[in-house]
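One structure is given below, encoded as structure tokens.
Missing here: one protein chain of the complex. Every other protein chain is in place.
For reference, chains read A and B in written order, and residue numbers begin at 1 within each chain.
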Amino acid sequence: MDDVLELTVAEALRRIEDGELTAGEYFDAYAEAAGGDELGAYLWTANPGPTATPPPPESETRRRRAGDSLRGAPLAVKDIFCTEGIETTAGSRILEGYRPPYTATAVRKLADAGARLLGKTNMDEFAMGSSTENSGYGPVLNPWDRERVPGGSSGGSAAAVAGRVAPWAIGTDTGGSIRQPASLCGIVGLKPTYGAVSHYGMIAFASSLDQCGPLTRDVTDAALLLRAAEGRDACDSTSVGIDGGVELPSREDLDGLRFGVPRELSAEAEGIEAGVSEIFERTLGKIRELGGEVDECELPHAAHGLSAYYVLAPAEASANLARYDGVRYGLRADADADLIAMYERTRAAGFGAEVKRRIMLGTYALSSGYYEAYYGRAQRVRTKIADDFRAAFERFDYLVTPTSPTVAFKIGERTADPLAMYMSDFCTVPMSLAGIPAISIPAGLAEPDGGGAGLPVGFQIAAPAFDESGLLDAAHALERAIDFDTRPPGVRP
Amino acid sequence: MISEEECREAAELALDQLPLWVREKIGNVAVIVEDSHPRHLMGIYDPVGGVQRIVIFRDTHPNAAEVRKTVLHEIGHYFGMGEEQLQARTKMFCGCELSFGDRPNTHTCPVCLAHPGVLPVINEQAVRYALQIALALESEVAPRSIFHRKNYFYPDNPKGYQISQYDIPLARGGWLGDVRIHRVHLEEDAAKLTHVGESGRIHGSATSLVDFNRGGTPLVEIVTEPDLRDPAEAREWAQLLRTTVKQLGVSDVNMEEGSLRCDANVSVRRAGAEQLGTKTELKNMNSFRFLERGIAAELERQTALLEAGGQVEQETFHFDPRTASLTPLRSKEYAHDYRYFPEPDLVPLAPTEEMLRHAREALPELPAERRERYEAELGLPEVTARQLAFDAQLGDFFERALAVADGVEPGVLANWVAGELSAAQRHFGPDGREVDPAHLVAVARMVVEKRITHASGREVLHTLIDPGSSVGDPEEIVKARQLAAVSDASELEAIVERAIEAEPAAAEKVKAGNPKAIGPIVGAVMRETNGRADGGEVMRLIREQLGLD
Partner (left out) sequence: MIDRKQVLHVGRLARLELTDDEVDRMSGELSTILDHVERMNQLDLEGVEPTSHIVPLENVLRADEPRPSWPREQVLEPAPDPAEGAFRVPSPQA
């Protein structure tokens, strides 16, 4: 049954439908694999065997809206999603032992469609990071090279899917937290349009940017998962869903499609490794071979995306994380202190270094006298970046860039230099600011600068808002042409 | 009548949209659609053998929205909510019922407790009410307003920020009476913090208890321009505001229960000075009396300070009603930098023409308009007009009485309502019985027609209100208590004759030209008639019999 772990979810569902596999076997194979995970990918895993409380049979309406049943397919969920009664910490010690009273809408919808919770995956604390080294519960190892990071913040989800301890997973992407770890782990990661999937029950980092999306072994699975998770939610005022839903991709060519290559995020970008550039160029060649047009384009303000992002996201985070105050749930430090000391010590003890840094940065950027210089300015840069994309999409159907400037880096390599770590998101942040969908698909292996074994390189494709179906179709065609083997060396037969 | 399929779809949709923890508590609910119920019920929550069932009867549901209401209603019953609770208003950003005085933390949910991952959704009714207030104050509604986060740490502020409006409020400008309105905005209330002093678990350290029932209650903040000149004026204006808002029916506006709260910004300046002086803020004045006293105390403090050559510092005071004193809030607690920024979890509010029309149509006649109408159209004196207009209950009673006046002058009725009725109601307090406006009109008419005296009229009114009396209608009371005026001329003449005989000394003095000496004779007549004689008529008869006319 070992090859069960090699199937995509779509393939496994087909086998279940054909009676070659039972949902129980499928789940148990993964539950056992997840239980034996050595990557640090999980914070909690389900036991094999039937669920103690079988999911309630879905209502007609719910079933119709959930689309094809996911038939008990195991699902790894980033620990940022609330799951009722199951510890949810967002990778933070301040929430150690916290059991939410409710389940996030995205998880609920997937469960309604038949998915079964396999485990909660490790992550950078409150999704702040690009390496998953900021987890309060230990780092995650990259299955391609265990001395290297899986990327972040959805590093646990990416490592689990790549390392064959989860068939697929959901993560969240605020500035690249799905796409960058997908890139570093050699899998597919999709950040949908802002508002496509409900935020309800997703522990907030930067509310105006956070978005839930799939991490999968191929593009079809990404579509399958997004189709069940998207939709307007009455509990989330900013959710809209995807008009017309999500179609499963089928396209095999790129005839007539125009791909723009933003100079600022490719050739002119700082710190893009030679190996990454080479794979990127090779992939552009594949697009042309498939009949697509490739041309250079401009996003004049995109290079300022990171600056705007590192004002807006920490500012929102500074407010979103104010609720962790030792009053209603979670950690309370120093019970004998006065109120202010109780707050200050609880938060000092419960938050890790990166979270503190971002809270400080965000608080400073919003504080009296600095608002206009930082926050106001960053919001205007955001407007310009969104305008840049709009203009570019008048000429092009899709925009393409490397997902990450580098392949997976060594654990500890960037922890001392926050800015170097932040640069990991250089190519992914502009799409987040513009709220548009973007997918990273594995495009090949490249040596890191300085040499070593080949590591996965991701190729990012961005589309206009709510054109997920088109984006997935294009990615599907390109994926076929690239024919990347997602199995890390350790799990290859 | 809705089709079976539509009905089922609407019911299932309503179930799907329930908050997740509710859905998970009730588990799977089967929706059964039936044509009708013999007693014309809308729905039944009917658990059969561990299966939760909601039965919806199609014939009582014209559309999907009604089906949705029934489903929510039935689910509410399942959770033990009574009919009254199901009619209740909800918090600003979650479906918890508004409450006052209930057991602590019984009206809370993950949203108003700020659990990780929750999101606010704006209460439509709160917006409608806020628009009504804005329109009533002639305030200009912003075509598009947004919510901000106001950041500060305090145990009554669970998110660490309050959702409020900042640079683009719901409405700006306007008037109430002759005071200009600066702005009107929507926000959420804080939770309730009770200080329990030294009795906490930790020896020697004071603790507080937080109750989140109130947290998240919708609030409309109304800010005036600095147009109020003295404490009495401030009090009077606050009362006008209260009546106005009460008239709108959007709030109880009860200061004791905290549904109306006033902060006052107070400053003084030298006579003739153009610039306003430095202002201080007074908080926690939970009655009109305290508002007036607080401001008076602060004016006194500032004046003394300036006259002693000092300077007013911008600070905030907490008013202590027990000692009527002002305590400055310590700067450590109050040195805030609120770091406002737009709330990313909520989208802008852009009142549509339809929303505005609905709000406008819901506006009743407001006190200022009513007073004007009473003076201009009914010719009531200003004092009476103001009293009736600014006391909504009294004013509404007057309106109902006018409707059945049938010839009784508005001025006469106004005096009865503003004078005798109001006094009698005060006398009996909340125990007093409600008076039928037609009964008051009847009393007034009998007095006008001299069938009873004014004093008897008052007595009839008291009898009508008195919870201890066996009430009848005014005519019956007059009969039962023999209050009918002695109007038979010969009978009254005989009584007057006897009274003059009984008071010869007084009679002499009157005849000698001292009209004030008539008192004892009138008194004697009134004693004999039990006050049922018309005073004017009695005087006329006495003078006639003494040969003075």
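A few remarks follow.
Keep in mind that, in the parts below, a residue touches a chain if its C-beta (ideal position, glycine included) is under 8 Å from a C-beta of that chain, and two chains touch if they have at least 3 such contacts.
Because the structure is predicted, anything quoted here is derived from the model rather than measured.
Partners of the chain left out, restricted to shown chains and counted across the full complex, are A, B.
Residue in contact with the omitted chain (choice from B:94, B:312 or B:326): B:94.
Checked against the full complex, the candidates A:205, A:329 or A:484 give a single residue touching the omitted chain, namely A:329.
Listed residues B:2, B:31, B:55 or B:127: the one in touch with the omitted chain is B:127.
Set against the missing chain, the residues A:30, A:374 or A:396 yield one that touches it, A:374. From the options B:311, B:352 or B:490, the residue with contact to the chain not on display is B:352. Subunit B meets the missing chain through residues 18-19, 21-22, 25, 69, 72, 75-76, 79-81, 85-86, 88-90, 94-97, 103-110, 113, 121-127, 144, 146, 153-155, 193-197, 200-201, 205-212, 333, 337, 339, 341-342, 344, 346-352, 355.
Contact residues of subunit A toward the unshown chain are 98-99, 101, 194-195, 208, 234, 237-238, 240, 301, 304, 306-308, 310-311, 318, 322, 325-332, 335, 337-345, 347-348, 351, 356-357, 359-361, 363-364, 367, 374, 376-384, 386, 418-419, 422, 433-435.
Following the convention adopted for this analysis, only the chains that are shown with their structure count from here on.
Centroids built from CA atoms put subunit B at 53 Å from subunit A. Here subunit B touches subunit A in the complex through residues 8-9, 12-13, 15-17, 19-21, 24, 27-28, 31, 110, 113-122, 149, 151, 153, 155, 158-161, 202, 205, 210, 332, 337, 339-341, 344-347, going by the rule given at the top.
Across the complex, subunit B is touched by residues 56-57, 59-62, 81-82, 84, 88, 90, 95, 98, 100-105, 108, 199-204, 206-208, 234-238, 315-316, 318-319, 321-323, 325, 327-329, 335-336, 338-340, 343, 363, 366-368, 371, 375 of subunit A.
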